[in-house]
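Questions regarding the structure given below will be posed in turn.
All protein chains of the complex are present and in place, except for one that has been dropped.
All chains are identified by letter, namely A and B, in their written order; residue positions are counted from 1 within each chain.
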Amino acid sequence: MSIFLEAIVTGILTGGVYALMASGLTLVFGVMDIINVGQGALVILGAYLSYYLEQTFHIDLFLGLLITLPLMFVLGLLIELFFIRPIKRDRTMLSILVTYGVALIIEGVLNLIFSANNVKLQAWYITDSINVGGFYLSYIYIFGFLLAVALLGALYLLLYQTKFGHSVRASMQNRVAAELIGINVERVSAITFGIGIALAAAGGMAFGATNAFNAGSSYDLISRLLAIIIFGGMGSLSGALVASLSMLVIEDVTSVLWSPVWASTVFFILLVIILLLRPQGLFGQAEGRKQ
Amino acid sequence: MSFLEAQGISKAFGGIQALETCSVSVEAGSITGLIGPNGSGKTTMFNVMTGYERVDSGQVRLNDKAITNLSPDKVFRLGIGRTFQLTRIFPRLTVLENMHVAAQRNDFKGLLSRWSSTHEQQRAIELLDFVGLTSLKDLQAGNLSFGQKKLLEFAFVLIAEPKIILLDEPAGGVNPTMVNYLADRIRKLNQQGITFLVVEHNMEFVMNLCDKVLVMHRGTKIAEGAPAEIRENPAVLEAYLGD
Partner (left out) sequence: MRIYKIVGLVLALLIALAFPLVSPNPAVTTVAVFTLIFAAAATGWNVFSGYSGYISLGHAAYFGVGGYAMAILCQDWKIQGGYSAFWLVPIAGLVAALFALPLGWIALRVRRHTFVVITIAMFFILQLLSYNLRGLTNGSIGLGLPIPIDWGGDFYDIPFYYVALAVLLLAIGISWWVRNSKYGLGLLAIRDDEDRAMGLGVTTGPSKLVAFIISAFIVGMVGAIWAYFVESIYPASGFDATFDVAVVLMAYLGGLGTISGPILGALILEPAQQYFTVEYGANGYYLIIYGALFLVIMLLLPRGIVPTLTDRWNRIQLARHRESAPPMPAMALSTGSGAESTDRKEEINL
């Protein structure tokens, strides 16, 4: 029974971290109608940045976020400016391919700098654990989850309580109308993209603290993130949250009930099932007919 | 006898009531005009009639058979053709290829070549002749001017031999010579038995061409009658000048 409980608890806690990474992805789609398939690579980049800060300067992982978050935010702005904004026609399709190119470059650079060896982030709260209801839970899972809660909470406040957030939500609903009422949609897009990448940095730290990783880990990661946002409904933040939590819990439970080997396959089977039943995802919008 | 009619259609988009128990009826063999100020719901009515929008309530009937909420391809196969305000043609295909897409027939010959029969190929060229686009038949449709695209759309709607054609602002954005040419083509086709329902803002075009005119305002029909009557109708004048 306790392993069952452990699976659910870790599922929820890791789900929170995935929600953090997936939120950036779905937010960017909602505002800009583009799919950043480089999000996986950017998460790994964030993980490596935290790794570098910790190894070289011995900066605590969470404190290091104060550096990596702004850094990645700026990187996001630059990527948007140089690679996304020039795309004029066929935006969504080309953005997938362009961000893929960016992901390849990032992966290549990371591979060159850090080699293909697996690394893992170190800290006291990763190795120490606490006894919860009969099993041992590493502190990092709790801290990571709290980080996710804090950042997602901040995101929520930003979107619903600030003027900027209002502009973001307006752009999400109707780009043209938002422009007509004076919202600088380009600037909103750039900043949103930056936020998405900054969230990736945070998610990267949490991910790197709980998984061994190397430059090639991005493929598996992005495929999961994409599955999550489709499951939840593309463009929906609550969808990303619900999807992350449920999919991770189901995966972890499958892992103990059946086998770890099949757990990740189940993850994707869930995606296929939702597509059969409800192609737009849990909270997505059904496709109307174009006139 | 009413050939195509919409009875009591209501349709809302979010908080906006685009159509409110609106009824429109088109007689067989007529050229009927549908006018009204901007936002009166004319295009929505078209969309509802051709299956591009579902109704909240009401019925659409063709020859007294219900066709409400049928998908656009079924509506098309029943003999209702339609053009769009912003022409929807296939820009990367040539003019002639555009014609062949509209003439889709599911038979084996179609597996081997671009068109299903020499008859179809002939008809495509005939129709391009009819609208004056023959010399441009191998040009990429995306390179046509706006007016030429309208003619192309007109032509490929015709190749399916529809019994009624719904034209959404055929004269919009087009120069006066072309407008007259279009009116002429419509009259010729009408003489051959095709019914027309035309949405237009160009009053002269409507008044000179149509047998009967329906006026919509704020989602409902406020008047109908011969062009001359409509011109004098105070409700119509108010609708246009009022708000």
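Here, contacts are C-beta pairs under 8 Å (C-beta built on N, C-alpha and C of every residue); 3 or more make two chains touch, one makes a residue touch a chain.
Not measured: the values here are computed from a predicted model.
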**Message:** Using the touch definition from the top, which of B:Ala28, B:Leu93 or B:Ile222 touches the missing chain?
**Reply:** B:Leu93
**Asked** If the hidden chain were put back, which of B:Gln7, B:Gln59 or B:Thr134 would touch it?
**Response** B:Thr134
**Request:** Against the chain that's been left off, what residues of chain B make contact? List them.
**Result:** 38-39, 50-52, 71-73, 75-77, 82, 85-86, 88-93, 97, 100-102, 104, 106, 110-116, 131-136, 139-140, 142-148, 151, 156, 160, 169, 172-175, 177-178, 181, 201
**Request:** By the contact definition given up top, give the residues of chain A that touch the hidden chain.
**Result:** 33, 35, 37, 83, 86-87, 89-90, 92-94, 96-98, 100-112, 116, 215, 219-220, 223, 226-227, 230, 234, 261-262, 264-265, 268-269, 271-272, 275-276, 279-280, 287, 289-290
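Just so we're on the same page, only the chains that are shown with their structure count from here on.
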**Request:** Express in whole angstrom the distance between the two chain centres, defined as the mean CA positions of chain A and chain B.
**Result:** 47
